[in-house]
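As you look at this complex, bear in mind that one protein chain is not there, while each of the others sits in place.
Per-chain numbering from 1; labels A, B and C assigned in written order.
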Amino acid sequence: MTERTFNRVSPLQDVALQGRFGADKGAVGVSFTVRHPMSIVTVIARAGQGAATAAALKGHDAQWAGSDQWFVLAENRGEGALYRELKAKLGGLASVSDQSHGRVIIRLVGPRARAVLAKGTPVDLHPDAFPVGKSALTQMAHVGVHLTRVGADSYDVSVFRGFSESFWEWITEQAEEFGYQVI
Amino acid sequence: MRYNVFSLIKNSFSGHKNWEPAWRDPVPQKEYDIIIVGGGGHGLATAYYLAKEHGLKNIAVLEKGWLGSGNIGRNTTIIRSNYMLPGNNPFYEWSMKLWENLEQDFNFNAMVSQRGVLNLCHTDAQRDAFARRGNAMRIDGVDAELLDREAVKEMYPFFDYENARFPIKGGLLQKRGGTVRHDGVAWGYARGADSRGVDIIQHCEVKGIKVENGKVVGVDTNRGFIKCKKLGLATAGNSSETAKMVGMRLPMESHVLQAFVSEGLKPYIDGVVTFGAGHFYVSQSDKGGLVFGGDIDGYNSYARRGNLPMVEHVIEAGVAMIPSLSRVRVLRSWGGIMDMSMDGSPIIDKTHIEGLYLNAGWCYGGFKATPASGWCFAYTIAKDEPHKLNAAYRLDRFKTGHMLDEKGQGATPNLH
Amino acid sequence: MLIPCPHCGTRPVEEFTFLGDAAPTRPTTNDPSSMEAWYEYVYLRNNPRGPIEEYAHHSGGCRSWLVVSRNTETHEVFGAVTARDFSKAKEAKA
Partner (left out) sequence: MTSYRLDKGGLIDRSTALRFTFDGALHVGHQGDTLASALLANGVTLMGRSFKYHRPRSVITAGAAEPNALVELREGGRKEANTRATMVELYDGLVSKSQNNWPSLDFDVGAITSLASSVFVAGFYYKTFMWPKSFWEKIYEPIIRRAAGLGTASKLPDPDKYEKSYAHCDVLVIGSGPTGLMAALAAARSGKRVILADEGSALGGSLLNEQEEIGGQSGLDFARGVIAELSSMPNVTLLPRTTIIGWFDGNIFGAVERVSDHLRVPDPYEPRQRYWKIHARRAVLAAGAEERPVAFGGNDMPGVMTATAMRTYANRYAAAAGRSVVVFGGNDSIYRTARVLKSHGIHVEAIVDSRKESKADAAGIPVLRGALVADAVGGKAVKSVHLADGTHINCEAVAMSGGWSPIVNLACHRGKKPVWDANLLAFLPPDNGPAFTVAGSAAGKMLLSECLADGAAKGAVDGKAIEIPKSRDEAFAISPLWWVKESHDKAFIDYQNDSTAKDLPLAAREGYSDVELAKRYTTTGMATDQGKLGNINAIAILAEATGRTMDEVGTTTFRPFYTPVSFGAFTGPFTGHHFQPVRKTPLHDWAEEQGAVFVETGLWMRSSWFPREGEDWLASASREVLATRGAVGICDVSTLGKIDVQGKDAGQFLDKLYCNTFSTLAVGKARYGLMLREDGIVYDDGTTSRLAEDHYVMTTTTANAAKVMAQMEFAHQALFPDLDVTYVSVTEQWAQMAVAGPKARPTLQKLMDGLVMTDESVPYMAALEVSIMGGIPARLFRLSFSGEHAYELAVPADYGSMVARAVMQAGDEFGITPYGVEALSIMRIEKGHVAGGELNGTTTAGDLGMGKMVSTKKDFIGRMMAQREGLIDPNRQQVVGIRPVDPADRIRSGAHILKQDDTPSMANDQGYITGVAWSPMLDMWVGLALLANGRARHGEIVQAWDGLRGHRLMAEICDPMHFDKENKRLHA
């Protein structure tokens, strides 16, 4: 099947403007990137198929998203392609739902990224408790988020699309004291 | 000794050395005709009206702590009769009428202050619901006014009308609603009951209820066994525990509700106001503190203290309604244990045990009900049948499907 | 209050929604004679002062329903299992 792409409009398109903001002394504390467009697929194992599903997801960028549930991510895929691929692959093992348009992923990179996130989530982000690769479902600023540590100083936060603008306003305001840039 | 300005001045000449105790501190007798368990507002009012309205003697109120240590001593003091269901409305209006004459009746200034209760609305649907409620009040002769945004703004110009997340669209005002000094109510009823011969026994905890042949015969307490012919339970948040003493399970959960007071301020907010886009209500005490509260913490509790998330939740709502509160300081928080019923309405009824009566399920609205609750419970105990004002507060209404659910939340007590 | 979610680890109370005592068991029949059992299931609660096993929804986290053991008088939390495991264990006992 050929992968078709269409012009996807990010809900943050008019909001996440590039530049440097907040405290303007010294190096920036955090850099924000909106990861868009992304392919995001929810995979939920059917009864008793948790381990089998996890095994079948090897090789995918699969992030834990609850008991026997994952978000599988990919960049540069055509509309519905990842969804169709996983559906074909996991048929019977797991339920697959496309969420590519339903969630917005914001990446935070920088020495103060952790401090910014700590203003929202009760999850202990110390590297011993939240190492690279770990994901958490939690809440920030009254919004449910999926949080993943993707590097020593970098994190992905994914929120429902409808909240993304509000969330963006909140998280960037939290970064003002450290100085931030939007890439 | 009657309380009035003359007795006050007279006593000041003798350095206030000659005041008599407001109530006696009697030793429990071996037997009473009627025992009321719970020296809260409802228990004390019940004893008062049993003596006053029904001429009964030989009554005791047993209180496990100090007088008024329960919810009567820790509530946000709001009184109103803005109910809408036929089973509720006349009862709460009767309560309001009793409030209006209470102090002269029991000779104690409980500071009944009809400052007005304003419920704000923020959506058309909320306004429609208020219209329904307001009409249910008016149809029964209760005062109610529906205000538009401008009228609200005139009353409270410093609320957020410009930048609000949920703009204020109007409100339902009951001018006869207001506040009453909570402790004064307990003390006034206690003094009134005591002067009519009721024994108020503090630090006397009921630990068991003795039933013989389906009939109540007495209670076990930390001060010994006390016989009685009739027993009324008015133990609010502890009701499930007292009912358990006769093997009853109640349609009820106990939950902690926090309340707060700010530092004392010069007059800031005149009446009682509730926010409709979050749970927050506020009034100002005669001492100057802003007394406010919001939702229950949400988990079953007997701990009389809550946690920070609800503190934040309540105060966020408060500042959303009144931005200038931001620089006011909150002084103290506390909690009380609410008898949250399965439909949000109370129970005043007989039980399947002869001589045992139940008064419970007040959720966070039982303070305003204190006079009518005591009055109706006294009637129910004295006559062994409910008065028509409390006829809807039957214990079996859940079994028969006659719930009184003002909020429409169903059998989920923490949502009422 | 901290709740040890079996899926997420320890999280504070603000992430949870509570639904009360987990002791009542949903009747398995719709026979008219079971009305009393249904009434008790839907409406009556032990409402204990002390230890309780209660439903808690990790609504601000993994969205699992848990059964938390806790003391209602001290708010001490003893542990939590998933509602699924709790139900299955209850079923096995019955």
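Just so it is clear, a residue touches a chain if its C-beta (ideal position, glycine included) is under 8 Å from a C-beta of that chain, and two chains touch if they have at least 3 such contacts.
Bear in mind that the values here come from a model prediction, so they are computed numbers and not experimental data.
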- line: Check: shown chains touched by the absent chain are A, B, C
- line: Of the candidates B:T46, B:N119, B:S239 or B:N307, the residue in contact with the absent chain is B:N307
Message: Given that one chain is not shown, which residue among B:D140, B:E205 or B:D220 touches it?
response: B:D140
Task: Could you please point out the chain B residues that touch the chain left off the display?
output: 3-5, 7-9, 12, 15-17, 19-25, 66-69, 73, 86, 89-90, 103-104, 107-115, 122-125, 127-141, 144-146, 157-158, 160, 163-167, 181, 183-184, 187-188, 202, 262-268, 277-278, 284, 286-288, 303-305, 307-308, 311-312, 315-320, 323-334, 397, 399-403, 405, 407-411
Interface with the undisplayed chain - residues on chain C: 1-2, 12-13, 17, 19, 22, 26-27, 30, 32, 34-35, 38-39, 41-42, 55, 57, 59, 63-65, 74-75, 77, 82-84, 86-88
- line: Touching the unshown chain, chain A contributes residues 4, 6-11, 22-23, 37, 42, 44-47, 79-80, 94-95, 97-103, 115, 118-122, 124, 126, 129, 141-143, 160-163, 165-167, 169-170, 173-174, 176-177
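Here is the rule we go by: only the chains that are shown with their structure count from here on.
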- line: Per the C-alpha centroid definition, the whole-Å distance linking chain A and chain B comes out as 49
Mean-CA-position distance for chain C and chain A (Å): 32
- line: Listed in rising order, chain C residues that touch 2 or more other chains are 12, 14
Multi-partner residues of chain B (at least 2 other chains): none
Task: Under the touch definition given earlier, write down the residues of chain A that touch chain C in their complex.
output: 66-67, 122-123, 136-139, 144
- line: As the complex stands, chain C meets chain B at residues 1, 12-14, 17-21, 39-40, 42-49, 52, 54, 56, 70, 72-75
Field: Partner chain C, residues of chain B touching it in the complex
entry: 238, 240-241, 244, 249-254, 297-303, 307, 309, 342, 398-399, 411-414
